[in-house]
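Every protein chain of the complex appears in place save one, which is left out.
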Amino acid sequence: MSQDNIEKDQPAAAWEPNIVGFLCRWCSYAGADFAGSSRMEYPPNVRVIRVPCSGRIDPLFILKAFQQGADGVLVSGCHPGDCHYSKGNYYARRRMTLLKKMLDFIGYHPKRLRLEWISAAEAREFADVVREMVAEVATLGPAANERVENAGQVAPTPSPLSEESVGR
Amino acid sequence: MMAELTERLRAEAAKLLSDGRVAMVIGYRQGPTPTEVVPAFITSPEGAEALVLNSLCVHNLATYLKSGTDGNVAVVAKPCDTRALVSLLQERQLKREQLVVVTVPCVGVADVRKFRAALGEDHALVQSLSQEGQDLLLALQGGGVRRIALADVLARKCAECAFQEPTLLAPSLSLGVDVRLDEGRAWASPPPSDRAEATAERIAAMPREERLRFWQEAFSRCIRCYACRSVCPVCFCNKCFADETMPQWVARSFGRAESELFHLVRFIHVAGRCTGCGECERVCPMEIPLTTVTDKMNQEVRELFGYEPGLTTEETPPLAHFTLEDLDIFGKG
Amino acid sequence: MESRTLVTDEKGLRNWLVAVAGRRRLIAPRREGDIVLLAQVSSADEVVLDFGITRNSPREVFFPLSEDLFSFRLNGRAISIEPPRSQPAETLLFGIRACDARSLAITDAVFNELGGRKDGSYASRRENTVLAVLWCNSVQPWCRCGSLGSPLESARGHADILITPLGDSFAFDAFTEKGASLVSPAELFSPASQEQAARRDEAYGKIEESAGRHPALTPVEEDWDAIWDNPVWKEMGARCLGCGVCTYLCPACTCFDILDECPGDLGRRYKCWDSCQFRLFTVHTSGHNPRPDQASRVRQRILHKFKSGPALTGLIGCVGCGRCLELCPAGISYVEILERLKQAAVAPAAPAGEGAAKDG
Partner (left out) sequence: MPRIGVFVCHCGTNIAKTVDVEQVTNAAARLPNVVYATHYLYMCSEPGQNLIKEAVKEHSLDRVVVAACSPSLHERTFQNCARTAGLNPYLTEMANIREQCSWVHTDRQQATAKAMKLVRMAAARAYYDQELYQTEIPVNRRALVIGGGVAGIQAALDIAQTGYEVVLLERTPSIGGRMAQFDKTFPTLDCAACILTPKMVEAAAEHNIKLYTYSEVESVSGYVGNFEVVMRKRARSVRMDKCNGCGVCWQKCPSKKIPSEFDAAIGMRTAIYVPFPQAVPNIPVIDRENCRYFKTGKCRVCERQCSAEAIDFEQQDEIVKEQFGAIVVATGIDVLDHSVYGEYGYGKYPDVVSSLQLERLINAGGPTQGILKRPSDAKEPESVVFIQCVGSRDESKGFPYCSKVCCMYTAKHSILLKEKHPETQIYIFYIDVRAAGKGYEEFVRRAQEDFGVKYLRGRVSRVFPRGGKMVVMGVDSLLGEQVEVEADLVVLASAVQARSDARELARILNITTDKHNFFTEAHPKLRPVETLTAGVFLAGACQSPRDIPDSVASGSAAAAKVAAMFSKPHLLSEPMIAQVEPMTCVDCLTCQSVCPYSAIEEVAFKDPLTRQEKMVAKVNEGLCNGCGTCVAACNSSSIQLRGFTDEQVFREIESALAS
């Protein structure tokens, strides 16, 4: 079996949740590392993107991830009061809150976006959050099914009248 | 009353121009046909004669000030329009000293689509338009007069209007340079609200899957003409993320996913800044119920942060600000 | 080629659509939200027969909002190119109006004739599509088609089939082989009676004479110098919001852009609509913009349709469908602009902001 097939067939063969995780480098990413050095096993469905601070996470990142076919997005930063930059996570909290309210209103399942405060010491918490979220998203099923055609494909939704169209 | 008021408006505008207080008065004038009203940019005292005032003055003229002004400008504003002016001042896109606000009374504006529907075949016959209180009067060819009650064609935002006082004239903002024509006006108690239309409540009440389908259909109609963005008074970015190519956040190729991304990000960008003028929805050629989302977001902002955009320049928009009391506003799940 | 007129009732019409839909992709007016759009329909019941004009124009059918030219795969430093996936399907385009049918003459000129080259995908879509015009019941406030030639001629000249509502029934006239062959099966139709033919001509006549007209809707003959700095540009430029409503709803606009996208190692090159009204339309890499303000963009749009365009193709770039008149967020009327230009040719232009020009 060729290398990239492994990569490709994974979703095809048996659907697995695709979750993107944005972790602040000081707390949550370190917490994830700690979970590693403590050999805590958790499912491989989360793709971690390291950012300096949860305050760096533009709601645009999350929306783009969903548009690209993510089934869930995990946002994690330092506990309130512990932000390495003292305030970033407070802004993140407001942004993510409004974002979630909007996604819910638009019809996305609220469980697909998760905000967690995980410190560098909280290896167990990180592993638990990943396990829990993967399980939850797995029961929700592929976001692409909810948002019909095209998520994540190279080609976008066909223009409504073009041949590829499945009708508006 | 409207006629007399229009006269006062023309006089004030002419005076502002002849005194040299302002280089331009932005107001309303009759459009290409008697049943159309369009923004007017008056630069000469004589020009002021073209100004009109009636319930077809739907446009929020603040949007013409979002990229600043050269020289002093006077702008005609309905009470609710002043909120957008406040936002522009708050976000430093306007200089108060260059701005003369001419506030006019408002009995609500028409939903132009409903108005045209009500007018129907008579459209071609209309010679002139005038207004009596909450009735629009259309003089028809051959002497007839068609009377359309505003209540029957009222814009939804007016049915739900909570801003009958110009916010801009709060002492903190008034430089005493403004012209108030809105005093003593009697706001007829908001006419029967037609909330039956797609309002946030109705959509929120739908089962999630239905909501999802509703919005997918809506967004898949979008042709990305960007009229919503162009008309929005708080969409004042010099370069919109949607036009960004490094990276290309939103593909230029068409399709629901791309259009949805554009709209969702735009909703977030105006969240806590949107002053609810409803222009985005008015101009959408595909009639996507955009204000349903912006209203919903404003409601969330109100409940979460106790903030109402466009009331004061003292406060900071909620996403540019936080308090330690936010605690677990995100909630679980 | 003029075949004899056939007649069927609404039930028959819908059955015909069902029959056609069995063989071809059916694109027809469909209600969405509060508007009627041309869209691919899955069942004939969705088709709307009573409407003014569809909000979107048929150009989408031949000139999609975006279409792949090819896709490519990156492999290390190597790039492999793959042809586009889909071939255009056999289609019946039902329910467009005479004015929209006329617009195809303009898009044909641009995509199929200019420079003696054909735009492959446009051409094949044209070939694979049968046009069935649905004759108008009434004249809409914004209709200006009358100014640009007889609606009936537009239909005869550019459609394969003309379907005329006669109240209780519909008259079918096919002007092409393609069209005629599609008006079947025979059992659905009966030949038109004298009386029905008369009613059909009556319907023609009603629209023919009442169709919106305006004297200003003719090519701009004045010199460039005479019109270039007309105050109307500045006035409209100030009012124009720079959105794409007019150009994206216009059946005769043909501007597009070509871009690449490459998430991961699989990319594509595609063509998509663009609008001369967008600020970025003409921006150079250097940042310089030859059309620096909205006034110059409004001027571009109007003069391209009524001066430079006609000079190139011999055709006015407008069919008077009225979409831009109805839906411009700022109430900008190209009719008013043309009128002002032509006035200016005789009398000096009125200063900006004074007196509203009347649009007949």
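Should a chain be cited, it is by its letter among A, B and C, assigned in written order, with residues numbered from 1 in that chain.
Here is the rule we use: a contact is a pair of C-beta atoms (placed from the backbone, for glycine too) under 8 Å apart; a residue touches a chain by one contact, two chains touch by 3 or more.
Only a predicted model underlies this, so the values are computations on that prediction, with no experimental measurement involved.
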- Among the chains included here, which ones are touched by the excluded chain in the whole complex? A, B, C
- Item | Contacting the left-out chain in the complete assembly, out of B:163, B:236 or B:330 | B:236
- For the full complex, which residue in B:91, B:135 or B:165 touches the chain that was left out? B:91
- Task: Quickly run down the residues of chain A that touch the omitted chain.
- Result: 3-4, 6-8, 10-11, 18, 20, 25, 29-30, 32-33, 35-37, 39-44, 47-53, 55-61, 64-65, 68-70, 84-88, 91, 95, 127, 152
- Those residues of chain B that touch the unshown chain are 91-93, 236-241, 244, 246-247, 249, 269, 316-317, 319-321
- Note on the structure: Where chain C meets the chain that is not shown, the residues are 74-77, 262-266, 287-288
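In this text, only the chains that are shown with their structure count from here on.
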- Calculate how many whole Å lie between the centre of chain A and the centre of chain C, each centre taken as the average of the chain's C-alpha atoms. 43
- Note on the structure: Multi-chain contacts in chain C, i.e. residues touching at least two other chains, fall at 32, 37, 64-66, 261
- Message: Two or more other chains touching the same residue: where does that happen in chain A?
- Response: 155-156, 159-160, 168
- Message: Show me the residue ranges of chain B that touch chain A in the complex, using the header's touch definition.
- Response: 200, 203-204, 208-217, 220-221, 241, 249, 251, 253-258, 260-261, 264-265, 267-268, 271-272, 293, 296-297, 300-301, 304-305, 318-319, 321-322, 324, 326-327, 329-331, 333
- Item | chain A - residues contacting chain B, complex | 59-60, 63-64, 67, 80, 87, 90-91, 93-111, 115, 146-151, 155-160, 168
- Partner chain B, residues of chain C touching it in the complex: 32-35, 37, 55-56, 64-66, 138, 141, 235, 238-239, 241-245, 247-249, 257, 259, 261, 270, 272-273, 275, 278, 280, 323, 325, 327, 329-333, 335-336, 351-359
